[in-house]
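The complex appears here without one of its protein chains, the remainder shown in place.
All chains are identified by letter, namely A, B, C and D, in their written order; residue positions are counted from 1 within each chain.
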Amino acid sequence: MTHRAALDSLGLDTGKRARLHRILYRHGLCNGTALFLPYDQGLEHGPRDFFANPAASDPRYILDLAVEGAFNGVVLQIGLAEKYYADYADEVPLVLKLNGKTDIPYDGDALSPVHASVADAVRLGADAVGYTMYVGTPAQEADFAAYRTIREDARRYGMPLVVWAYPRGSAIEAKGGKETFYAVDYAARTASELGADVVKVNFPHPEKHSGVKHPYDEEFGSQQAIDAVVRSANRTLLLVSGGEKAGDEAMLEKARESMDAGATGLIWGRNVWQRSRTESLRFVERIQEILTKYPSASHTPGTRG
Amino acid sequence: MTHRAALDSLGLDTGKRARLHRILYRHGLCNGTALFLPYDQGLEHGPRDFFANPAASDPRYILDLAVEGAFNGVVLQIGLAEKYYADYADEVPLVLKLNGKTDIPYDGDALSPVHASVADAVRLGADAVGYTMYVGTPAQEADFAAYRTIREDARRYGMPLVVWAYPRGSAIEAKGGKETFYAVDYAARTASELGADVVKVNFPHPEKHSGVKHPYDEEFGSQQAIDAVVRSANRTLLLVSGGEKAGDEAMLEKARESMDAGATGLIWGRNVWQRSRTESLRFVERIQEILTKYPSASHTPGTRG
Amino acid sequence: MTHRAALDSLGLDTGKRARLHRILYRHGLCNGTALFLPYDQGLEHGPRDFFANPAASDPRYILDLAVEGAFNGVVLQIGLAEKYYADYADEVPLVLKLNGKTDIPYDGDALSPVHASVADAVRLGADAVGYTMYVGTPAQEADFAAYRTIREDARRYGMPLVVWAYPRGSAIEAKGGKETFYAVDYAARTASELGADVVKVNFPHPEKHSGVKHPYDEEFGSQQAIDAVVRSANRTLLLVSGGEKAGDEAMLEKARESMDAGATGLIWGRNVWQRSRTESLRFVERIQEILTKYPSASHTPGTRG
Amino acid sequence: MTHRAALDSLGLDTGKRARLHRILYRHGLCNGTALFLPYDQGLEHGPRDFFANPAASDPRYILDLAVEGAFNGVVLQIGLAEKYYADYADEVPLVLKLNGKTDIPYDGDALSPVHASVADAVRLGADAVGYTMYVGTPAQEADFAAYRTIREDARRYGMPLVVWAYPRGSAIEAKGGKETFYAVDYAARTASELGADVVKVNFPHPEKHSGVKHPYDEEFGSQQAIDAVVRSANRTLLLVSGGEKAGDEAMLEKARESMDAGATGLIWGRNVWQRSRTESLRFVERIQEILTKYPSASHTPGTRG
Partner (left out) sequence: MTHRAALDSLGLDTGKRARLHRILYRHGLCNGTALFLPYDQGLEHGPRDFFANPAASDPRYILDLAVEGAFNGVVLQIGLAEKYYADYADEVPLVLKLNGKTDIPYDGDALSPVHASVADAVRLGADAVGYTMYVGTPAQEADFAAYRTIREDARRYGMPLVVWAYPRGSAIEAKGGKETFYAVDYAARTASELGADVVKVNFPHPEKHSGVKHPYDEEFGSQQAIDAVVRSANRTLLLVSGGEKAGDEAMLEKARESMDAGATGLIWGRNVWQRSRTESLRFVERIQEILTKYPSASHTPGTRG
């Protein structure tokens, strides 16, 4: 049994708790852990991500994979959700991503524009919404302002809010880049301070510390780093993202360290679907073998009956 | 019979489906293909486009042509729609273009300002609205924000939303320009991810690949390219635009390749009306000869009766 | 009889038609032509314009002149309209100018800020509103956005919308300046495409063509140019402005050419009131001698009774 | 008797007229002239203005002075009005200043941000509101937009609107600076054109004319200049501000010239309270000796009874 906080101790309103319970205890391993399949790369990077496995260009392929692989949720932008999710409704929870951007223009003052609403998510039967916050961006004011509206709407509708807390922009580059322990730790904390229910972060790289603020310029191991990041997120559930496709063993090791630290789960896209369907499912199985070792109860012992 | 998806399989709400059905099965060839006549060049380029055929400066000339040529729709800005469409109402569907701009100021951070509303389109009896999205523009935030409002209004009114998905701006120029396979493919996907019902793209030029992202820097044929673009658009109907007047045979060849790829149709302006009326109609006939070979049913077999 | 379109063929809603009819057939020569007296120079240029004839600094002087000279309308900003128009109400129609600016700051990205509303115009008994659109300005987005609100309000209130279509800004300067045939023609068309009821343009200078786009770099006579501009405006009534005070004969020749081309009338300020009252009235008489030769009916023959 | 227009001839709505009547005929000399005490320097310049007379740092000191000196009004920002005016309510009229700024950041594109509303003024029992317009600032659009809202609210609530018409910003600096006859004259006219009820200007300096527009580069005396400025303001009541503390005799001479020109009164702060209380009151007496010579009736003869 993990040291993750029970769902009933996070200060969640009823609707958020119901939907998170559905995601964590009615889908996937039903043990309080989560494995999400993000599919917003078509917008974020363009169709070039699909050349490795052209079948993955078709949203039906991805939704089939999510159902068969027993994912806890699939992440879609509004267009694909409206056109494809109906045929998979309730078979796998939908996380509607509310903002996004192409990677074409200059990213130094990154901002992810909102193009859908929490109300859209309600209408489509989603169980959570996603918002990308570019922590440290020079466009911080616009980012926080857009986020605030989403946070308020999410509360009104009882919709769990998953924050992609991504260090980004010229100032982050000048302070060691987006992957440092410094940047990831700060990003997790920012999401927590601003009221995210779930935060998605990249796995921190404590060995990259040129330009970071003290004391992040000292030596830390990766377990120490992810432990601290989970602590910074405190009562905000934490998901670790996969990023670009990397070696399987390294990825699985990160998964183990993340879960040891108290993460709730993983959100891996390209590492999953940039290979054949059979291989994808086999890899998912290996991930789930790990997650299965980190169950958590949805209620604090003694709080019911 | 083409491999285009039937109208009933695109996740469309009732009003959008009714209007798209009217456009595709009550006008033009009534076979599920479409040929549109865009007439926004007076704003986008100025009256200089009319010197080749001064009669085309008069909106009545264009509307007559649209009716006589059996087009599936004519595209007008609000001013001309209010002043001229009444006399042609219901004879040819109206696509009201909701944004537009002059080509005078610097285009590096292109944005097409909204100057009319979906409600205007409803009031004028239009069967669709058009929105130009400059994919990759540094003004992406403002573009997505304006688009979002249009998308939401279009849903509320059941009005099909045609997105002119045009790669544009300094960042696109730095990555090979607006005509590359990379740019067109990304644009089509972006429109689809963001919820367009129909997307209008330029025909891709895979041979222009200096500066594009991998794997678009490899060799692709034009059929391969347009196939991929249609796939990227998935359940978003795709129209191929004509651009500047070019040689007829080359244009018709592009039309064939587009329809082979699964496009729904064409949207050609200057190539049609920058010649005499008789020649225009003769050219339209040749286009329709092609379109007639790509019929599609409006319903998936077995879904009714 | 001119070839101007009758008021009933312009696609106007009832209120707009009533007010334009009042301006064109109840005031001035009552023959469908119009002569307007603009008095916004105190804001646009400052009081320096009044030193040539200090009496003109007093709005009462101008309003007296408008009534005695039988103008079809006087153009005022909100402040002067509120303070002075009551004593002249219904004696001369009021065109309330809704935006304006000082000429002090840098004009390269010109924008004319809105400072009054169509509702203000209704309250003050105005018969039209005026909006300055700086065609080609780098601030095009803000301009179109402000314009859109005015256009929508004008429709709601049945208030005719007169657009000052002025090419302006750094990009226009780089393409030959604000007086070229290219710029004026594009400006007239832009106003028409965006839904102006009346457009005010400067008389085009086809001989200034360094930097303009093709084919405006060819040779055109002034009559050819103004003919084309009126054609570009199509069903938008066209007024030709006077600009800085110039020689009377040259001005009157321009008036004749404009009316020959199908313009509805003239809007001349400084050329009228930057001289003594007696001289002003004498000059107005000469203008009206011209206008009297270009009557037009308010109804298309056979449409009534 | 002065040649100032009577209050009933200014086109004022009832509430504005009632409040201006209270200020001009129920307070001060009750003769249609006005002497205002502005106290916004703590925000505009910071507490450094109070070192010359530390007692003036306390708002109570200023309010006592306003009552004892029989001022026609005291000008406060929202914070001090809320905290101090209650104890002096109705003893001296309150002009609530609705915008203001610190003088710390760069002033080249000056804008005075609104931080209170006309509704705040109504709630606090104010008899007028004040708005600083930086005439000629590159931030003209934002300035006019903010002003417009205030103007509309002032009309809705019948609250007189006093415009601080201050030439400011880099473009004014390039054209001779903020004190030239050119700049002050333009500022007065701008306020009038945009609908101010009262305008506050600096006394013009016609001798500073390097960089100004023609014909302001010619020779004018100070009486000529202030005469012209009052004429430019026309039916907008004009107040002359004091600016930095200067010699008493020079100040009083300016007061005389202003009143001769037709100004309604003066608005002097630092010249009054940057000296001891006794001296302040003695100086006020000297000002009032001047004002007493310029009475005006509130009604045009023959309009009542």
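Observations on the structure shown:
To be clear about the criterion, a residue touches a chain if its C-beta (ideal position, glycine included) is under 8 Å from a C-beta of that chain, and two chains touch if they have at least 3 such contacts.
Since we're looking at a predicted model, the values are computed, not measured.
With respect to the full assembly, the chain omitted from this view is in touch with A, D. Touching the chain that is not shown, out of D:G42, D:P93, D:G176 or D:G242: D:G42 (per the contact rule at the top). Contact with the chain not shown here comes from a single listed residue; of A:R26, A:R123 or A:K213, that residue is A:K213. Contact with the undisplayed chain is limited, among D:L7, D:A34, D:L63 or D:L80, to D:L80. Within the complete assembly, A:A228 is the residue of A:L43, A:A228, A:A255 or A:I287 that touches the hidden chain. Residues of subunit A in contact with the chain left out of this view: 10-11, 135-138, 140-141, 143-145, 147-148, 151-152, 167, 169, 171-172, 175, 182, 185-186, 189-196, 213-216, 228, 231-232, 234-236.
Where subunit D meets the missing chain, the touching residues are 40, 42-43, 46-48, 51, 54, 57-59, 77-80, 82-84, 86, 100-102, 104-106, 111, 113-117, 142.
Here is the rule we go by: only the chains that are shown with their structure count from here on.
As a whole-number value, the distance joining the C-alpha centres of subunit A and subunit D reads 58 Å.
Rounded to whole angstrom, the centroid-to-centroid distance between subunit A and subunit B, based on C-alpha atoms, equals 36 Å.
Residues of subunit C found to touch two or more other chains are absent. Taken chain by chain, the contacts run in an open path, each chain touching the next and the two ends left apart.
By the contact rule set out at the top, the touching chain pairs are A-B, B-C, C-D.
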